[in-house]
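Note that one protein chain is taken out, while the other chains of the complex remain in position.
In this document, chain identifiers A, B, C and D correspond to the written order of the chains, with residue numbering beginning at 1 in each.
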Amino acid sequence: MGTSVFLLIIVLIGVAAYVLGRSRAIAVAAGDESKLHSRPGYFGSYSAILSLLPALLVLVIGMAIGSELVDRSLRNALPADVLSKPVEEQNVIFHMIQGMSGGIEKMTTEEKATAKADISTLKAILGSKGVPLAREPEPFMVDAAEIYSSNASNVRLSVGILSVAVALLGMFFALSRVSLTFRARNRVEHVVLAGLIISSTIAILTTVGIIGSLISETVRFFAVVPPLDFFFGTVWDPRFSAAGDANAHGQFGLIPLLLGTVYIALVAMLIATPIGLFAAIYMSEYASSRIRSIVKPLLEVLAGIPTIVYGFFALITIGPFFRDFSAQLWGALTGNYTNFIEAQSVLTAGFVMSIRLIPFVSSLSDDIITAVPRAMRDGSLGLGATRSETMKRVLLPAALPGIVGALLLTASRAIGETMIVVLAAGVAANLQFSPFQPMTTITVKIVNQLTGDLEFNSPQTLVAFALGITLFVITLILNVYALYIVRKYREQYE
Amino acid sequence: ADQIHIAGSSTVLPYAKIVAENFAETYPDFKAPVVESGGTGAGLKEFCKGAGPETIDIANASRKIKDSELETCKSNGVTDITEVKIGYDGIVFALDKSAPDLALTPTDVYLALAAEVPVDGKMVANPNTKWKAVNASFSDTDIQAFIPGEKHGTREVFEEKLLVAGCKATGALELMVKGGMEEKAAEKACKAVRKDGKAVDIDGDYSETLARIDANKTAVGVFGLSFYENNADKLKVSTVNGVVPTVESVAKGEYPVSRPLFFYVKKAHLEAVPGLKEYVEFFTGDQMIGPEGPLAEYGLIPAPDAEREAVRAAVSSWKNM
Amino acid sequence: MNMVTDIEVEKALEKTMTAVQDYKMIGKDVSVYYGEKRALFDVNLNIRKNTVTALIGPSGCGKSTFLRCLNRMNDTIDGCRVTGKITLDTADIYDPNLDVVELRARVGMVFQKPNPFPKSIYENVAYGPKIHGLARTKAQMDEIVEKSLQRAGLWNEVKDRLNEPGTGLSGGQQQRLCIARAVAVSPEVILMDEPCSALDPIATAKVEELIHELRANFTIVIVTHSMQQAARVSQRTAMFHLGNLVEENDTDKMFTNPDDQRTQDYIMGRFG
Amino acid sequence: MNMVTDIEVEKALEKTMTAVQDYKMIGKDVSVYYGEKRALFDVNLNIRKNTVTALIGPSGCGKSTFLRCLNRMNDTIDGCRVTGKITLDTADIYDPNLDVVELRARVGMVFQKPNPFPKSIYENVAYGPKIHGLARTKAQMDEIVEKSLQRAGLWNEVKDRLNEPGTGLSGGQQQRLCIARAVAVSPEVILMDEPCSALDPIATAKVEELIHELRANFTIVIVTHSMQQAARVSQRTAMFHLGNLVEENDTDKMFTNPDDQRTQDYIMGRFG
């Protein structure tokens, strides 16, 4: 029997436990449910939880421990000559046997006989079952695989039975506790709370996962390229080393990328913040509910358009427009029609990115401004303040922490933005300060180093992981600082 | 895995797609293969992760697998790999239809785009801003080139076949070696592209380059031959060494700038993945990679007959690398 | 409670004055709709200059609604529509050309629920004068703030912590802060919507005294639930019921010998 | 106002009863801190069974704070800390094993500002009975809702629109709805924090009458700013000042001949 069967049984027991727990509670109350400490539904939930949770836990942990044990016994049972081979080699054989065991379970007895008689047919037979083998199987593997598969199925069976037993036990225990004074609700709520807490740790787990998935490759990168050269290098040219030393690796200077990232995000925020904020103010204070109900979703659509579309918009429309416009302008001023804005530039990228950021700013700010109690507005208006005065002096200050939060959130979007920058700002890692020239960002380089034709274990690819972790740490520091500011504001106004 | 899973180079992707589609139509018993595009590096990385139903079966590559990658493969149990060369990719210079004609040589490319060029027996930062300065027969327009970014395999070909060639032809290499550089380092220096905005790296695909040329009519861009042919109504091509790039001229070896395209088959999966054998055989058949096949029609430059025969031989014996 | 006797003396004085006073605000056929729902029905009510007018009536009868018409605070409610005519010194306050800001600077308001801004106590009071440019120097502003707080009977309690947030005060203190804030703008008319409902008797008495003082210079309209309060502070009383103005009369008369049976019943506690 | 005379009759009856009554709740050395700030100083105050206890005192003196200790509503305020001991029928309500939910079901509360749920009127009242399982059928629930609304004097006004949102009522109606909501759970003790500050006199009278009725079965603690109200509805009165309990006494005695000078001064309006 497979694990899923046991899972199904346990779930069924859980459902039964709910029904039984509930009806038992009603029976105990004997007509006056208000005598019960908790509603009957809570008794049902309590019984269900008690039968489900421990059983599932036993199932999962049991399976994990069991398969670990089975794996270990397989490894220990490998022939001595295999054990003397390097670890990678052992792993390959180990995985082959694991794969074979899955295939052998699907083989008919005849096929097994054929394979036993002539080991060289096994690969083909297993192949027909969809089990690829990395190399020709050897007889000892077949035995090992058979033992492995019988061990594994034993473990599955016993763990499954155990967990069903636990489920039943849990159910009966729960039912036995049903009484007038039993605090079923509190128990259930504790479980709910535990669920909430676990959910909130997903964020931490994600972070751990991100760092975990970046760190090993980053370490490999730093083994080749000294961290100092990476963090303080001012030249990004992964394929060319500075000194002309043929064996040295290229230059992986972070500074030009970092500067480009910050610069572009800054330009985007400078444009998006006033537009978004004023749009939010207008919508929350001036616009009639009709206009509001039309404009708000319209602006939200801007946020929903995929970044790749913005990228092409920048590439095809905005970039050339800026270039030609600047040429016209310069020509009109000096008579020399050369463009001072490049088609691909910090300005282009920042501008197009700002379009996408507007709805973030406006939507978030609007919600925050709207959340300021109406009494504040009335108070100010009642004193003869105009709407704009009310907004500037009362509502905005009160909403400030929230707005700062919204802006920071938006800024971090800007920093993490990829596709727009790729198309609008270019990939040239220039170190310069003109907004009219192309620059590039960390995210662009992450994508490019990873998705190109580069050798996958060279520092050129690995640098993407170092960039990823750097970006992660930068945003972390930024956020910690931002939160600190927000808290200070909040204290001031509460 | 009841389905062939392929990953790798985005240059090979269109060809793999055509084959996959025709394969599915010809062999309705098999599910159509899934072809990922994520770049040669990412594809090979997946490919070399091990042998098992959850790993990919074929990696497309626009370059040969590197030794270090092969090593990783082997240590992960992917020991038996068959290499299949499917043909060549021609690399062309193209301009907007309205731009003045261009007939390049490696020397011109080198003088226009290298970071340092020899002037009066010394290596100096590239002073050329107009094509005319590179070659008096060219027009008096600004140098502006969109070349493949470093992530592209095309870049390597561009550097080897044009920059280094031009570097040698102009005597710059010699000059550098004389100046005390090692041969290897000097060759590397030849590949350095100017960074003053005249040569712009494109890390996107050719359609991005096309869009840029659209927006900048006098610029020259580097494309794959197939892409150019699909957009011949907008673009005009530059000759290299006087040869017009066509499927024929590349196939014959007259046109100098091309690179081979490959895919790698995980032999361990041959039995396990239904259709894998058939797919590879179908792919290497002349009805696909031959001069009359749909791949050639799309822009793949077929390998010479002998090479194709060799590939088929290798496939039928599942030759190990 | 000697304050009460003061009030009685005043009231005697008052009688002679009311006759010569003219109307500060005139409401003619005022009706208010909240969307579909009609909340006021053709109310005709005039507010006399330098008089305290109390609006009484059972809960939900439209007192607040009428009050909010007088400085157009109803404009801020979506779907609220006012018909009829209201004038302030002969000027139609619903005239489209009229600036509601000016109107509200002249007709101030104190709300039912205390609503101090989330700013310091000082800034709360200084807010109105600041936006209207009533003080040119810091010293002038300090003076306005001090005086207003004193008038609201709050000065002694907060003088040492003017820079603490106004929201940190207790409910009663907060409401007095709001009164100080309204007073600081020196409006001509002050509307008060149950200003004392959150105050303890002592603060209430102080506010009543303050209302009394203010009456000299200002016209005051006060909504109150406490008939005792209405009797104590007002010279004129208007009684609302189900959105209608039932009766408007001298306070004394109203509480001793009302014209309308409903008023009598209400005051006697026979309905509500 | 015949109700008042009723109350007086009751009060006479009361006197004899108080002696035999024991305490429903006992507060011993109760101190409350809001963060660093101490809001109550070792208050010892016992609440008698089936009695109305009024808490009076100037604004900010800690009446609400003490009241909120009695059903641990202070738990919900961050940084609020209670020391001392409070018992409900001998059980320590700050016992960590105690279920505060159960406590609050037994000690209900009506707040100063009306806070109906943004649900229908019916649901507002039915919510408490629903979570405590007081009604098994729709008919039972209907009955509870109707009875509770009647007790709060709201039934006639809302019986035709039970499905309209409770927030659409006027302030006074809202507060009465909140009282109906609290009553619907039939708690043992009802805490009321200035329940009438938003009510008009008629509704107030009704609530007072209701309080009076409820006293037979429930113990009631009421915070009020109106000394008249305290005198009318309560049998015992406690006077707070600056976080201290100044005096606790029979209401009659308190208002005629208080033991403490400060009480006298406060009632006389000499400070606040």
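Note that a residue touches a chain if its C-beta (ideal position, glycine included) is under 8 Å from a C-beta of that chain, and two chains touch if they have at least 3 such contacts.
The criterion applied here is as follows: contacts and distances are computed from a predicted model.
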Chain not displayed: protein name in its UniProt record ("Phosphate transport system permease protein PstA", "Heme exporter protein B", "Hydrogenase expression/formation protein HypE" or "assimilatory sulfite reductase (ferredoxin)"): "Phosphate transport system permease protein PstA"
Which displayed chains the hidden chain touches across the whole complex: A, B, C, D
Given C:Asn74, C:Ser186, C:Ser234 or C:Thr263, the one touching the chain that is not displayed: C:Ser186
Candidate in contact with the missing chain, chosen from B:Asp205, B:Glu254, B:Glu281 or B:Glu307: B:Asp205
Contact residue for the chain not shown (choose from A:Ile93, A:Leu133 or A:Ala279): A:Ala279
Subunit B residues touching the omitted chain (full complex): 3, 5, 7, 10, 13-14, 16-18, 20-21, 24-26, 28, 31-38, 42, 46, 49, 54, 56, 97, 204-207, 224, 226-227, 230-233, 298-299
Residues of subunit C in contact with the chain not shown: 13, 17, 21, 49-50, 89, 99, 101-102, 105-106, 131-134, 186, 188, 213, 215-219
Contacts of subunit A with the absent chain, listed as residue ranges: 185-186, 189, 192-193, 195-197, 199-204, 206-207, 209-210, 212-214, 274-279, 281-283, 285-287, 293, 295-310, 312-313, 316-317, 355, 358-360, 362-364, 367-368, 370-371, 373-374, 384, 386-389, 391-392, 402, 405, 408-409, 411-413, 415-419, 442-443, 446-447, 450-451, 465, 468, 471-472, 475-476, 478-480, 482-483
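Everything that follows uses one rule, which is that only the chains that are shown with their structure count from here on.
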Chain pair with the higher count of C-beta pairs in contact (A-C, A-D): A-C
Sequence positions of subunit B contacting 2 or more other chains: none
Shared-contact residues (touching 2 or more other chains) in subunit C: 113
Subunit A partner contacts - residues on subunit C that touch it in the complex: 71, 73, 76, 78, 101-106, 108-111, 113, 115-119, 127-128, 131-132, 165, 167, 178, 181-182, 185, 187
Interfacial residue positions of subunit C with respect to subunit D in the complex: 1, 3, 56-60, 64, 112-113, 169-173, 194, 197-206, 225-228, 266, 268-269, 271-272
Subunit D - residues contacting subunit A, complex: 99, 101-102, 131-134, 136
